[in-house]
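Complex shown without one protein chain; remaining protein chains in place.
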Amino acid sequence: MTDQAHMQAPVAATPRAPLIVASVIFAALALIPVLAEAWGGAWLTSLAVRAMILAIVAISLDLLMGQGGMVSFGHSAFVAIGAYACGIMITEGVYEMALILPVAIAAAGLFALISGAICLRTSGVSFIMITLAFGQMIYFALGSLAQYGADDGLTLWSGPDFLGTSWLGSDMGVYVTVFAVLLATWALVHRITGARFGRVLRAARQNPTRVASMGYSVFRYRLTAYVIAGVIAAIAGVLWATHAAFISPSLGAWQRSGDLIVMVVLGGMATRNGALLGALFFILIEETLSSITHDWRLIFGPLLVLIALYARGGLVGLLDRVRGPR
Amino acid sequence: MSSILILIQLLNGLQLGVILFLIAAGLTLVFGVMGFINLAHGVQYMLGAYLAVYLYGLTGSFMAALVLALPLALLLGLVLEFLVFRHLYDRDHLSQVLATFGVILFLNQLMKVLFGPASLSVPPPAFLDFSFTLVDGLLYPAYRVALIVAGLLVALGLWLVITRTRVGMLIRAGATNPDMVSALGVNVRRLFLIVFGFGAMLAGFAGVMAAPLYSVEPGMGDNLLIVAFVVIIIGGAGSIRGAFVAALLVGLVDTLGRTLVTDGLRLVMDPSSANQIGPAIASMLIYVLMALVLFWRPEGLFAPKVAR
Partner (left out) sequence: MTEAVLQLKGLQKAFGALVVTDKVDLDLHPGECHALIGPNGAGKSTLIHQVSGLLQPDAGRIAFEGRDVTGQKQHERAVAGLGRSFQITSILPDFTVLENVALAAQMRAGSSMRFFRRADREEALNAAAMTALDRIGLAPRAAAMAGALSYGEKRMLELAIAIAGKPRALLLDEPMAGMGRAESESLTDTLLELKATYPMLLIEHDMEAVFRLADRVSVLVAGAIVATGTPDEVRADPKARAAYLGEDHAEGAA
């Protein structure tokens, strides 16, 4: 009973490979503005900004889907809420990001709290459908805002200020900001996952009854994760409005939520770099295919079917297999 | 608002409800019996509408197009089942969502390629191309009335099939307890195929019937699909009766809400604010309804009792 060898708790080592992969990705992203400078292609930085913003949203969705087992089909609604918070405030003459961001976070957090509390009364397929329905609700509500462009959307004639500076007015400023937010999100979600909170969340995905019988309110942890993910997505929405200078309800359309799910699964769920890789790869596929044919969805659709049927584990799983068994 | 306008809105709501029911019926069975989440169900509705356009172009007759479209819609449903869906029954919901999402992207784009991105339409059959006079100067198109009647007849027929036939009994049993059905030695795969093909045909029927009323365009089924999901959540997954009641409820709430909410708001605030806020609230009504039902009864109004 008192055997010392038994009492020593085995501590898992941190695997190095994901960190190397992440370093490569972030280094490449940091180099893109330099490369774009050399090739004179503003489209490349713009594309990279788009990909990075989507990666932020995808990472937040993976916290729900991969770690928490909550397949939300309404996640793009939070992007739209963030984007509209930004767009509406700018239209109304509030340009300061330090004011816009808290409002966007509060709006998304509140909606996540209320809709999440209702959605989480169900699970499985019902949860998918209800998050879908709440996403549509936001979509239609935004589309009926006649004074903010209704279905046609809203062009932002000037961008937000950043603490009184025009930092976010330059392409470089936006690029650096989005890069920093992506890096922070990637690190933060990993920390959350490994911390006490994330442990409860991951356990509840595997066996909610057991977790409840241990003394945890599964609902409370899931709802908290839902709010965190929603808020991160809304921050990405603010960045989107800043970058694109145009917002429309289609940001929150359910097809966008579908795209986000595709990104997460494509990259590999519940892995350190899956959502990040998935989002970047998604944009790459979209860009490549649409340069080949205007009707790229004719190829992409069947590709999704094949991924769903045969490629579980996603890109990260593929990377693992390439590296071979250890 | 005059009562005659409300009557017209009631009829419009009923008509939307009927279309929703035709879509939701198949969806709720596929979901209830097979536990399969089929996002591509809205696409079957779109295929029905395009079949109507194409066959009307060939034959010049709406009725001929309708008669030919039904078996073709069934066939397309079976082809999809064979190629994609049957490989997904045993998979998790996420795989089902992904694959059926892929099917949507493909078929929406395919329709765009085949028929172009513009909205198309089909004229209603000549013998229904007249209007009832509700009151002096207010007309209601006969075709819409015919659609409501046809929908109600299908609902009645479906109810008879579900409650009175062996297949119906198996479907009901399957929605309650799939394991028992397979334990009875029933070929579950074949039952699935029947339910699936039948659901696809109903959605196709809804598409054909909707073709003279709505614009036929790629993606036309996408938003209706979500509303159909709302319907089956409210009605209770797997329940035809629930789908029927909820479809009419959602159709009426949505249609009446769009006029009544703004009118109601005008009573308590100035007209221009009412005109701005009204539509936003009206568009959220059915989701609020869904949230209320869920809060009160998470498994829906008419969920089949699950034996445990």
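Residue numbering begins at 1 within each chain, and the chains themselves are lettered A and B in the order written.
Simple rule for what comes next: a residue touches a chain if its C-beta (ideal position, glycine included) is under 8 Å from a C-beta of that chain, and two chains touch if they have at least 3 such contacts.
Remember, it's a predicted structure, so these values are computed and weren't measured experimentally.
Although it is not drawn here, the omitted chain touches the following shown chains in the complete assembly: A. Checked against the full complex, the candidates A:133, A:154, A:218 or A:298 give a single residue touching the omitted chain, namely A:218. In the complete complex, the hidden chain is touched by one of A:198, A:230, A:267 or A:314, namely A:198. Even with one chain removed from view, chain A keeps its contact list with that chain: residues 1, 6-12, 191-192, 194-200, 202-203, 206-207, 209-218, 221, 224.
In this text, only the chains that are shown with their structure count from here on.
With centres defined as mean CA coordinates, chain B is found 32 Å away from chain A. Considering their complex, residues 31, 35, 37, 39, 84, 87-88, 91, 93-99, 101-110, 112-113, 222-223, 226-227, 229-230, 232-233, 237, 275-276, 279-280, 282-284, 287-288, 290-291, 294-295, 298 of chain B touch chain A. Within the complex, the chain A residues that touch chain B are 65, 71, 73, 115, 118, 121-122, 124-126, 128-130, 132-134, 136-137, 140-141, 143-147, 254-255, 258, 261-262, 265, 295, 297-298, 300-305, 307-309, 312.
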